[in-house]
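Only one protein chain is missing; all other protein chains are in place.
We just call them A and B in the order they show up, numbering each chain from 1.
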Amino acid sequence: MIGIVSYGTYIPKFRIRVEEIARMWNEDSNAIKQGLGVSEKSVPDIDEDTATMSVEASREAISRAKIDPKKIEAIFVGSESHPYAVKPTATIVGEALGVGNYYFCADLEFACKAATAGIQICFAMVKAGMINYGLSIGSDTAQAKPGDALEYTAAAGAVAVIVGKDPIAEIEATVSYTSDTPDFWRRDLQPYPSHGGRFTGTPAYFRHVISAAKKLMESYGYTAKDFDFAVFHQPNAKFPQRVASMLGFSEEKIADGMLVRAIGNTYSASSLMGLCGILDKAQPGQRILLVSFGSGAGSDAFAIRVTDKILEYPRNAKVWDKAKNCVYIDYGLYLKHRRMIK
Amino acid sequence: MRVAIIGVGCTEFGELWDKSFRSIFLNAGLSALEDAEIRGKEVEAIYIGNMSGGKFIDQEHIAALIVDHAGLAEFGIPAIRIENADASGGSAFRQAYMAVASGIHEIVIAAGIEKVTDANDPMEILSTAVDQEWEKFVGANLPAIYAIIARLHMHRFGTNEEDLAMIAVKNHRNAVHNPKAQFRKEINLEDVMRSSYIAEPLKVLDCAPLCDGASAVILANEEVAKKICDTPIYIEACTQASDYFSIQNRKDITTLQAVVIASKEAYKIAGVEAKNVDVAEVHDSFTISELLAYEDLGFAKKGEGKKLIREGETEIGGKIPVNTSGGLKACGHAVGATGIRQIVDLVIQLRGEAGKRQVNAERALALNLGGSGATAVVSILSR
Partner (left out) sequence: MVPRFWRKIKYRYEILTSFCENCGNHYYPQREICPKCRREGVLKEEKVCDYGKVLSYTVVNGRTIALVEFDNGAKMLAEVCGKVEIGKKVRKAFRKYGEDGDFGIIYYGTKFIPIEEQN
């Protein structure tokens, strides 16, 4: 049995409210909050970045499962805000965790789904007997151009998932759906991403998430009823809600994973943050559908079944508690924290 | 062999914009030679305290440069630069003292010089005196290290920010009558207390300003001194000690152990006790360093340094006047020159030439520190 043996999360403590951003641009904050289903987003401290958050999330994952770091033999960091354009984030993580030097390692980039791709790689490597444990991290300090619609949701956070045998949550099946769809991108050397506006919806997010979810269910014989929980990539609260109803999942089944409402879109960490919100309360035998989405575009779908091992697994502090424990900052401090003013 | 100081010289301390490194030195050196009434070629060696010619003015090999500019290359006089951060001056003095005491040389110059105003950020350069890898890396510059020491001293012994402020006020008051001091004006307690924090709890007016300056003293053995000098001042002891470099490794950061060791040794050599010291110049790079000096030199018990300043005992007219020159705080801290400047001021006191700052003194003590106290030099002088 191969799956998730541990998970760790990191959410920076600062938040900025939608109202505060809307104040800058003379926009109607109520309309925005209603449209996005998001009221605030997490903001990293000035000395935090994708690498530091990756380390914090990973340290939590390692300490919860009491895994000897030396047994982690693969590290993948999925992000679209790697601190270096050239030089891996994952080696910084490996050094800070003390995993030694014999490990498989790479940074991954596939917009918001790089970390679920990392989980698939780790899963395959464990299955192939190449490694004992693999660590996949989704971490982002998402960039958004001031004044762009993305500014209301582009958040920061990290999730670390350790894949191995004897898991707390078995990965029963995974499939991917991928196509060349330029819905959202950032050109080389550009500080901020661009996007196709409404083009990011139907042909991008919905097509990929639904295709991957349906393929998983068809191939492995699941229906929506077989899942106790579902979690989808969360660029805002509306998209996952709509996709849930299109796939036949009730609001209840997705509620525990809807971290986007409290912290915004943590990009590479987004769908995994939701998964952790669910794992924090899931009971043995319960099954979770996880579908990520990365612009460009692709979705990775997973059927994950919680095992008895979760009963002896320490699950505090809970992701939702971390989301709620915060300090609000104004737009000026936000610019400073995001280093848009130096 | 007994060693005497037969001549002293010092430039004005301050922002000497129109004076170069070499010309500052020449000024101090010439005044010392003039004071000793010797020509120059009698000098057998020159010891120059200088913290960072390399960083302040991008010039190394400054000893030979200075010899040349002073017109002494003609005589081939050997010279060496001594670096011990802001204890460079004191350390050069000690090297010069040992050279004469050992009998190798009869007459030598001990000097100190720093030209800081050519550099953009002198405090950053002074802060290279703390551990760059484990102190400076995390953002702790020199003021921060002393601030951390001050905070714990306050917490543990009830010292407060006003006690420190009173030290700054006293030193400014003393400097009014020192023609070489950078700040010859009084400040009051409110001025200090209202000044902004540099590194909490240390404020702008708790910190000695860095400045340009040079100072020089001429040392000779007793025999020579008696022949050519009417008022020789004798060096009873000159000791130096080291401490753990970074405060992370010090057992108790509220004690500068190098000061304790060096002063005990100096008292022993001179055959005196702390209470026999009549006047002292101590290294008040920050007001807390003067307070620590009261305790670590034995003028007060540990934790009771505040009583000395509260009761006026370190004022001119007090039991043990400290920094009658104005100290680093009001004279200005010309880094490598400071340790020699302290000696110059004590010689002036012991000769009875201090004018309105004059105290009645037979025996004087100088304390020069490097960085956060990893180096301490203690000198005891007498008439």
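By definition in this document, a residue touches a chain if its C-beta (ideal position, glycine included) is under 8 Å from a C-beta of that chain, and two chains touch if they have at least 3 such contacts.
All values derive from a computational prediction rather than experimental measurement.
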Message = One chain isn't displayed here. Which of the visible ones does it touch?
response = A, B
Ask   = Of the residues listed, A:I2, A:I16, A:I32 or A:V55, which one is in contact with the missing chain?
value = A:V55
Note = In the whole complex, of B:I107, B:A216 or B:I247, the residue touching the missing chain would be B:I247
Remark   = Where B:I198, B:V277 or B:L365 are the choices, the one touching the absent chain is B:I198
Ask   = Of B:L152, B:V176, B:I228 or B:A274, which sits in contact with the chain we cannot see?
value = B:L152
Ask   = Residues of subunit A in contact with the chain that isn't shown?
value = 10-13, 45, 47-49, 51-52, 55-56, 59, 83-84, 92, 95-96, 98, 322, 325
Inquiry  = If the hidden chain were put back, which residues of subunit B would touch it?
reply    = 133-135, 137-141, 143-144, 147-149, 151-152, 155, 197-202, 244, 246-249, 253
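As a convention for this text, only the chains that are shown with their structure count from here on.
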Inquiry  = Roughly how far is subunit A from subunit B, centre to centre by C-alpha average, rounded to an integer in Å?
reply    = 60
